[in-house]
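The complex appears here minus one protein chain, its other protein chains still in place.
Per-chain numbering from 1; labels A, B and C assigned in written order.
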Amino acid sequence: MRILYFAGLRQRIGVAEEEVAPPQDVRDVGRLIAWLRASSPAHEAAFAGTSRVRAAVNQDFAGLGDAVAAGDEVAFFPPVTGG
Amino acid sequence: MRILYFAGLRQRIGVAEEEVAPPQDVRDVGRLIAWLRASSPAHEAAFAGTSRVRAAVNQDFAGLGDAVAAGDEVAFFPPVTGG
Amino acid sequence: MAVRVRVQQAVFDLAAEIAELTGGRTDVGGVASFCGLCRADDGLVTLELEHYPGMTERAIERIADEAARRWPLTGATVIHRVGAIPPGAPIVLVLTASSHRAAALESCAFLIDWLKTRAPFWKREVFADGSTRWVEAKGEDDQAAARWDRA
Partner (left out) sequence: MAVRVRVQQAVFDLAAEIAELTGGRTDVGGVASFCGLCRADDGLVTLELEHYPGMTERAIERIADEAARRWPLTGATVIHRVGAIPPGAPIVLVLTASSHRAAALESCAFLIDWLKTRAPFWKREVFADGSTRWVEAKGEDDQAAARWDRA
């Protein structure tokens, strides 16, 4: 599973992307966030420090209950501020 | 008093402007229209054939009750269609 | 706030007008524009536009002043062409600039809506067979203008 981070979240974690292989019970976005937060103090601080983390699964916006699986591209980022 | 006509009204009357000297009791836009309509069959037909004639006195939009006096520039035209 | 109003036969240069409105400033967050073009409806070959020299410019300036009272604008430009205009060519340009996006967008819509019902211009359509027709004022334009009336 490929994880992408953008903006402040990327900056806090210190990498723009990483390959991860979470256990089988990490089946949705919410559980994936919990698992990533537990993976290092930098992840924990980055997610904790980002108000309202947004997610996308395979380049579509996704909610905490949306499914994730091996091979997916999952992105995390703060609320968007373009325009 | 200088009278200006625009658009379809000008075309029907056949002149873009004329100098007139109405009698003293022609004190407002409504009475000026009545007096102009009586001045020639072309005027009568032009005013009768123009739905919702609009007026301006000294380049400000004016209603039937607004005053007119010697020296004024009074314009008549159909509803505007710019933009 | 700088309001620029022009009534002219010549085509306008949108990029130059925007540069004029924003050049050298760093407080403009958004520029909204509306450009009205001549459509070839019903086989129209030319649109002829007539105005009331003097009154037309004054009427547009008043509308722009009203926009500046209602929204925090850094500038506004209104250019309206007169004379013979072929299908596909521009007729009118409204430009508004503000620190805030909503102010620019709303004032631009306001300006074109009021201009259509309150500025003395008249359009005549010329068709391929040589016939002509004065354009009638539209009820929908009155409605669009009326939504900006204040209670």
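Keep in mind that, in the parts below, a residue touches a chain if its C-beta (ideal position, glycine included) is under 8 Å from a C-beta of that chain, and two chains touch if they have at least 3 such contacts.
Because the structure is predicted, anything quoted here is derived from the model rather than measured.
Taking every chain of the complex into account, the absent chain touches A, C.
Within the complete assembly, C:Ala104 is the residue of C:Val5, C:Val78 or C:Ala104 that touches the hidden chain.
Within the whole complex, the absent chain has one touching residue among A:Leu4, A:Val20 or A:Ala69, and that is A:Leu4. Touching the missing chain, out of C:Cys35, C:Ala84 or C:Val126, is residue C:Cys35. In the full complex, chain A makes contact with the omitted chain through residues 4, 6-8, 11, 52, 56, 59-61, 75, 77-83.
Within the complete assembly, residues 13-15, 18, 22, 24-40, 87-88, 99, 101-102, 104-105, 108-109, 112, 144 of chain C touch the chain that is not shown.
Keep in mind that, in the parts below, only the chains that are shown with their structure count from here on.
With chains reduced to the mean position of their C-alpha atoms, the one farthest from chain C is A. The distance from the centre of chain A to the centre of chain B, each centre being the mean of the chain's C-alpha atoms, comes to 73 Å. Looking at chain B, one finds that none of its residues touch two or more other chains.
Not a single residue position of chain C touches two or more of the other chains.
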